[in-house]
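One protein chain is absent from this view; the other protein chains keep their places.
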Amino acid sequence: MDRAFNVALVGIIVVFIVLVLIILLIKLYSSLITWAGKNKGNTAKKTTIETKESNPVSESNHVMSVDNNMEIVAVITAAVMACMQGSSSSLRVRSIKRIGHTTPIWNIAGRNEQILSKI
Amino acid sequence: MDRAFNVALVGIIVVFIVLVLIILLIKLYSSLITWAGKNKGNTAKKTTIETKESNPVSESNHVMSVDNNMEIVAVITAAVMACMQGSSSSLRVRSIKRIGHTTPIWNIAGRNEQILSKI
Amino acid sequence: MDRAFNVALVGIIVVFIVLVLIILLIKLYSSLITWAGKNKGNTAKKTTIETKESNPVSESNHVMSVDNNMEIVAVITAAVMACMQGSSSSLRVRSIKRIGHTTPIWNIAGRNEQILSKI
Amino acid sequence: MWNDFIFAIKELALESGFAKITLLHFVLIVIACVFIYLAIARKYEPLLLLPIAFGMLLANLPLGGLMHPELWDVSPIDYNLILHNGGLLDLLYLGVKLGIFPPLIFLGIGAMTDFGPLIANPKSFLLGAAAQFGIFGTFIGAMALGNFTEKQAGAIAIIGGADGPTAIWLTSKLAPELLGPIALAAYSYMALVPIIQPPIMKALTTKKEREVVMEQLRPVSKLEKILFPILVSILVILILPAAAPLVGMLMLGNLFKESGVVERLNETAQNALINIVTIFLGLTVGATASADKLSQPGFGLQALSIIILGLLAFSVGTASGLLFGKLMYWATGGKVNPLIGSAGVSAVPMAARVSQVVGQKANPQNFLLMHAMGPNVAGVIGSAVAAGVLLSMLG
Amino acid sequence: MWNDFIFAIKELALESGFAKITLLHFVLIVIACVFIYLAIARKYEPLLLLPIAFGMLLANLPLGGLMHPELWDVSPIDYNLILHNGGLLDLLYLGVKLGIFPPLIFLGIGAMTDFGPLIANPKSFLLGAAAQFGIFGTFIGAMALGNFTEKQAGAIAIIGGADGPTAIWLTSKLAPELLGPIALAAYSYMALVPIIQPPIMKALTTKKEREVVMEQLRPVSKLEKILFPILVSILVILILPAAAPLVGMLMLGNLFKESGVVERLNETAQNALINIVTIFLGLTVGATASADKLSQPGFGLQALSIIILGLLAFSVGTASGLLFGKLMYWATGGKVNPLIGSAGVSAVPMAARVSQVVGQKANPQNFLLMHAMGPNVAGVIGSAVAAGVLLSMLG
Partner (left out) sequence: MWNDFIFAIKELALESGFAKITLLHFVLIVIACVFIYLAIARKYEPLLLLPIAFGMLLANLPLGGLMHPELWDVSPIDYNLILHNGGLLDLLYLGVKLGIFPPLIFLGIGAMTDFGPLIANPKSFLLGAAAQFGIFGTFIGAMALGNFTEKQAGAIAIIGGADGPTAIWLTSKLAPELLGPIALAAYSYMALVPIIQPPIMKALTTKKEREVVMEQLRPVSKLEKILFPILVSILVILILPAAAPLVGMLMLGNLFKESGVVERLNETAQNALINIVTIFLGLTVGATASADKLSQPGFGLQALSIIILGLLAFSVGTASGLLFGKLMYWATGGKVNPLIGSAGVSAVPMAARVSQVVGQKANPQNFLLMHAMGPNVAGVIGSAVAAGVLLSMLG
């Protein structure tokens, strides 16, 4: 039984050590982030812009798709509500699943191209 | 060829035996259920209630989600039809897929909490 | 190094041979199809009809589902737009996912039957 | 340098498929293309026939090394050698050989199947049993032809079950060397059910019988639907343990569906899992129909025999189902429409839809579909049981 | 002919399950049905309990040949023999035995878990650590009973982790012969958390303590959430390499979720992949609870002991979490509601919801859920660490 108590004691102590170290780790990097956020406000913005420039095609695409999503959510919600003429309390558009994620992005781009070329 | 006929004969007989036993099994338990349903109408209700009490959180959640689903189906159908001003004969909302099943339930609960705490 | 040049030379030549043969293959079958299309316009139609006749149940089902899909896309688009009273430029119904593909077709048929039998 | 170049090109040419292609390869490639055509243009059970046909195509392009029949022809199989020397399709074929894929497909089928019509009218099981005469009749026929062993005859007979995974499962256990032709025959005839069955149905029934409108089925409670897979598993596996993999997984899938508490598992069983397994199963089963394997003497005759016996199997199954349906028509004083008997062969849901169509032609007010679904799904259980019996007696 | 017929029928009857069924088989079938009932009617952790119970059912229908315990009882295991003689569930069980399935489930869990509340309030880790007293206390209890080896005691103790995949993973490494009962106990008690915990919670806390409304958690930035899985992996695996499979996969799944750049992988990890693995894991773990395996002398007593020790494990874990919560209540001058301590046992998300419900009963304005999610997910990491420690010391 000595052995049993020993295993249990070592076990719980190691668990506490590991989890306490995680606490310290989180505190450390959280405060680093906060500190960096205050100190480098402007630098950070710059970096973001640079990133965007280095990869213009994909970035713009992404931004666009996010905008579109928001727009679609808004439109559908509005449409449904306008038609209801009623209380919006019990209904929220929880999520709109954009099907066709699986369509290769270049197909979409191709379609856009064809559309634009028609204008 | 004797062997072949023998195998075939045994085979078809076993198939019939097994499936006839299944028939008897179904008849047996179906009538048991019907009999139990008539006999224990009140008891059954009681049990249901008890179950609900023992597990209140998950139960209420489930019931809620079913209600919501029905409501959403109705709302969307109504919205589309109101806008159509037309015949509903050829259109039925076949199914509404509630996306975000994969969101852990506790996240949803957390969101609800945050919403409620804002009220 | 001789060996290295040799491998590289053989390699690039084989790649060109294979891809050029694919070009010829595509040209060949594309022109065959075009030629067949012009020559057998009428025959082709006939074959299509025969196919449909040989497999009436499934065919009609499929056609129906396609029609339904188009109809539903149109309806939803119309509904949303009517409610918006606005520009359709920035919104297109990208895809409507018909959920319940997984429902066995015969269940659907069964439901239809029950509905029809109520009329 | 120039010599080396010529030598390298020559070596590549000798390693190319053109160096080894034979007439049999060519014929099988053409057959594979015909099956691809049938799957796409005629929609012949495309979900399995397309992968099967493409697997057959790949396996007959010489030297591709995707499948090595010689690794599978030895007994006992040397799995270590397969890991070392096997190609892509050999490795995927492990799932067939080890009997894993067909039960997983049955799991998905169970999750998609509604046994409600069968529970509402359990007598349908008799029709699902009667249609299995197609299996056992074909077994006698195959033995009578004399060019098949008993095990091969059993594998061919199961074509009459009109159920793809059951046929593949039993054949992989009894006569894997015939897997390709049997799977191709099974799926082709399943696709041809709307052509094979109607003439037999019209020949064996009178117009009056075909016009019978059946009573609407009673509603089945959720509890009955939940108990069905549990109790049927226990009963069938106790009686016939050899049917456990198929029946057990079919019923587990159905329990996922009916229990309503494991929607995630239900959804995956009937989508991602069954689809992944279907791709692997189809490709590798098709790849067993390779020239390397089929060049053995006498194969041409065997393949032809399988085609004929398969047609026999479907016809006998259809006829016996119908005749038992007529028996029930008489026994019930005309309440049962014998047309639902032909649906007992399985070929879900095609056979049931054929019953519906033929019935509606005789009487436009006639909606047999739900009534035919009973024998139809009973036929699935029936042929799984038949496969278990054959495996027990011949395996 | 007639003799042959009788002989064939007789042989089939002798090969039927009825010929071999024993009382133990029957008892285990009944128990499996009870678990199916609990999973469906009472919604006791159905996602795993339903497959486990059905696997147990299938394994106890004699002669089904789906699982062969004798193949797994030898050391070293002969994998070649398993390929040759294994049944369907033996082959799927490879994923458990080789330690593949539980980490893949952790991948999916990681992809579904929001560590935000834990990052916002890292002190929650202390509660997640304190609740692991349930594990180590039970280890002492199991050793004290005297009818378990040290490894078995470690496997039983992990029930106190209230985390299914961790329990299965550790048991498959330390004491696979107890896998069935331990998994059943773990999932059953996890489902019973709403019944086990509230009385302990009320007994150990005052109404005043339960009424404490905690401050709202600070928002956590995306960057903090992304760094968490990476840094925690490095730290924990460096300290305790034995925990690598569980912690590594949990954190990879979470990184999929939080990175936001691999939505496809995230979606598959938390759906198709985890569901497929859950089906296979559940079925085969349940199948280890077969009569063939459990008929060894002394098993009845062992099973009973596991049931009692499992309850002990949950109770001790709950109590120690609560007591540590009280300590934090005192230390912070009443800012911490001790009820969130009981959530440290994991049993995600049930235990956190129980904290919420009990807290709200004491004070209807009290929303503890998000605060309890911190200790709750810390408990998952805590028990994975505890499993690593036990494996290191006993394995």
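Points to keep in mind about this one:
Just so it is clear, A, B, C, D and E label the chains in written order, and each chain counts residues from 1 on its own.
Here, a contact is a pair of C-beta atoms (placed from the backbone, for glycine too) under 8 Å apart; a residue touches a chain by one contact, two chains touch by 3 or more.
Treat the numbers as computed from the prediction; the structure is a model and nothing was measured.
The chain not shown here makes contact, within the complete complex, with A, C, D, E. Here one chain is not drawn; of D:51, D:99, D:141 or D:198, the residue touching it is D:51.
Screening E:98, E:144 or E:195 for touch with the missing chain picks out E:98.
Across the interface with the omitted chain, chain C contributes residues 1, 3-5, 7-12, 14-23, 25-27, 29-30, 33, 101. The omitted chain makes contact with chain A at the following residues, 2-3, 5-7, 9-10, 13-14, 51, 54-58, 102-107, 109-110, 113-114, 116-117.
The chain not shown here touches chain E at positions 76-77, 79-80, 98-100, 103, 107, 226, 230, 233-234, 237-242, 244-245, 248-249, 252, 255-256, 259-262, 264-265, 267-269, 271-273, 389, 392-393.
Definition applied: only the chains that are shown with their structure count from here on.
Of all residue numbers seen at the chain D-chain E contact, under half occur in both copies; the interface is built from largely non-matching residues. Counting partner chains per residue, chain E shows two or more touched chains at residues 8, 12, 43, 271. Along chain A, residues 79-80, 83, 97 each make contact with two or more other chains.
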